[in-house]
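Excluded from the complex is one protein chain; the other protein chains are retained at their positions.
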Amino acid sequence: MNATTFPGHAEATDGGYLVEGGRTLWSWLTTHDHKRIAVLYTIAITLFFFLGGAAATLMRLTLVHPDGRLMSAENYNKTFTFHGVVMVWFFLIPSIPSTMGNFLVPLMIGARDVAFPRLNLFSWYLYMIGGLFTVAALLLGGVDTGWTFYTPFSTMFSNSNVILVVVGVFVTGFSTILTGMNLIVTTHMMRAPGMYWYRLPLFVWAMYATSVVMMLATPVLAMTLSLIGLERLAGVGIFDPALGGDPILFQHFFWFYSHPAVYIMILPAMGVVSELICNGVRGKIFGYKFMAWSLFAIAFIGFLVWGHHMFVAGQSMYASIVFSILSFAVAVPSAIKVFNWLATLHKGSIVFHAPMIYTLGFIGLFTLGGMTGLFLAAVALDVNLTDTYFVVAHFHYIMVGGSVMAYLGGIHYWWPKATGRLYSEGVAKIAAWMMFVGFNLTFFPQYVLGYEGMPRRYHQYLPRYQDLNILSSLGAAILAVSYLMPLFYLGYSLFRGKPAHANPWRATGLEWTTSSPPPEHNFHETPVVTTGPYEYRD
Amino acid sequence: MNATLPEAAVQQQFDDASQQKEAAMLGMWAFIATEVLFFGVLFAAYVVCRWRFPLAFVEGSAHTDFAMGTAETAILLTSGCLAAIALRQIQLDCARQSAILLMITSALGVAFLVLHGMEYHDEFEEGLIPGIRYTQTGPDARGVELFFSLYYVITGFHSLHVLIGVVLLLVMAIRTWRGTFSSAYYTPIEITGLYWSLVDIVWIFVYPAIYLVGSAG
Partner (left out) sequence: MTGQPIPSLRSQLAVLAALLILLAASASLSRLPLGWWGLVIGTVIAIGQALLVLVIFMRLRHSHPVMRMIAVLSFAWPLLLVALTLGDYLTRYLLHAPW
């Protein structure tokens, strides 16, 4: 180790990284510290989450009544597009990788920072610039294409601000790529002595698999969106039927990115849950190597299933069959993970702290979302269910029930580490339970609605669907409260919370061996690793 | 060779120069992977469109300048070799030679851009640019327009990459001339070389896809 560049002072100042790099706003905006960048990301992502949530609130309010008088069809289209674009690209995709991934991967592997700190900061600025474009598009009248930008509507017919949003998503895509690149190189090159691959916490494995997907999928989106922009601006006609181009080709390209993007959202959540569950049962994960490699199996097979979004789009029947079979195949590694989590719970002395409640919620909701995914992978059934609320419920179970639950679980679990403060566990448990109840109340009725044939993306519906829609909107209200609660009690803990010592959860893992909050360069001396993860001894 | 690097040049997050260099190389390869996929989408579109309209693609390719395309390919291949030799020379501590080679590489990049600009100009005269000036008629005119759509997107993005490469090479040449690099530290030159080779590889596939369709008919 290099003594001149790494000051090995004996004890951290109280504020750790929060004050060591300077206290001014400028010192935060120009920081190269991965932990500070993670905090910047967390603040920005929370902002976008509530923006997207506001759009969802408007939609649920409109859908209380079947005639949809609260919003015109046009405004409704713009609202769900905004909700989709913001939630997918500005919340879900960067959610865990850019916040916890950024914060924890160097800590977990015993490194002083990520490999490319300047690129890391740059990626945050790209994210913010992309976000600005998207919000600007909203202020200038919105976009009505849906988050999928399907051609030829997006290229030939839509009169809304498609270009602005496409540029926004394009720029944000590069922030994703930079984050992925950073995490891959960091994991490869910066591990502490003794930190062999099979000693890595599963969260690091998950982040690595996610980063690979980010790198191999995101450029495809970037180019596809460029082609939309070029078609609108310059008349390049690759998706234009009048020139012999093919709109379905757009769907192929789009879903080649966007299906793996679902795994960008869920793989990190699986990593978080693997950490939390071991702490909750105070034991080892069941089947560590299976857990690690199933992440890669999911990441790989996830690239081969995109055609299941196109069963009714005009894709060939034979291609549909192949994509259908491959989609069933991706359930195998996913099921391995669920079974292994259950086996980890088996005979454990489970502690029901708030992160654990989120974790158990994740497992249940992810399983339900995954199982209904099998319905949708079956060609014959999917023809019926395409573009109904069944699909909406399915992917919200994965993305909200799965990713958001894990995200919040992780935020609670690592909160003392990041801030040096303990939050109030009682309120947190209430919020976690409310989220589980509110979530199911919101989205389970949508399965039924979809199965009964209610189509998605309309502001009006037949009166016979009203009861379940009211139920869903009620659930959304509970869900909204449970999302707002952490803002208050976590915010309160920042100022009044009890100071946390280094390891309040009595957890294993290198991040708990350094002080809370960690010093600027993470460790006072480079740790040497002698055991695998999850060596709980009580 | 790592021990000779002054400690100040190692950023704080790395243990030593060797780790820093390997991290930079791996990062660059990861970046190259994203670039390959970026162009990969366009090649996928090309394959589908060509499979659907083989005759239009033959006709479109016949409108491109075969001799010019071949010359451009030769220029890029040569420049790629010079960049590789420049890296070798700096490893042997011949900084002046390395700087000159980088300069020539950059100049070849400029030559490529000039030739390509001349091609674009001729195509404008002929009315072959979709969306700007397209005057073709005949049974396959729409399909040829599709060919030229792909042609402009692919070569346009590629030329943008060449331009970035030219600037990078120029910066590297100046820094090398000033003695920034030596056999102890030359990672930026190596990374720039990797980038330039990527630009090369993309063009290696563009060449038969664009210029050699027509003549095979």
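Labels A and B are assigned to the chains in the order they are written; within every chain, residues are numbered from 1.
In this text, contacts are C-beta pairs under 8 Å (C-beta built on N, C-alpha and C of every residue); 3 or more make two chains touch, one makes a residue touch a chain.
Please read all numbers here as calculations on a predicted model, not as lab measurements.
Peer 1: Considering the complete complex, identify which of B:Val10, B:Ala83 or B:Leu108 is in touch with the unshown chain.
Peer 2: B:Ala83
Peer 1: Can you tell me which of B:Val48, B:Leu113 or B:Ala184 touches the chain that was removed from the display?
Peer 2: Within the whole complex, the residue contacting the unshown chain is B:Val48.
Peer 1: Could you tell me which of B:Leu115, B:Leu163 or B:Leu212 touches the chain that is not displayed?
Peer 2: Residue touching the absent chain, from the options given: B:Leu212.
Peer 1: Touching the absent chain: which residues on chain A qualify?
Peer 2: Against the left-out chain, chain A lists 188, 212, 216, 220, 241-242, 244, 248-249, 252-253, 256, 303-304, 306-307, 314-319, 322-323.
Peer 1: Which parts of chain B are in contact with the chain that was left out?
Peer 2: 1-2, 18, 21-22, 25-26, 29-30, 32-34, 36-37, 39-41, 43-44, 47-48, 51-53, 66, 70, 73-74, 77-78, 80-81, 83-85, 88, 91-92, 139, 141-143, 193-194, 197, 200-201, 204-205, 207-209, 212-213, 215-217
Everything below uses one rule, namely that only the chains that are shown with their structure count from here on.
Peer 1: Can you give the whole-Å distance between the Cα centres of chain A and chain B?
Peer 2: 35
Peer 1: Considering the complex alone, what residue numbers of chain A touch chain B?
Peer 2: Listed in rising order, the residues of chain A that touch chain B are 1-2, 4-6, 106, 111-117, 177, 180-182, 184-185, 188-190, 215-216, 218-220, 222-224, 226-227, 230, 234-238, 242-246, 249, 252-253, 521, 526.
Peer 1: Mind listing the chain B positions that touch chain A in their complex?
Peer 2: 7, 10-16, 19, 22-23, 26-27, 30-31, 33-35, 37-42, 44-45, 48-49, 52-53, 56, 130-132, 142-143, 145-146, 149-150, 152-153
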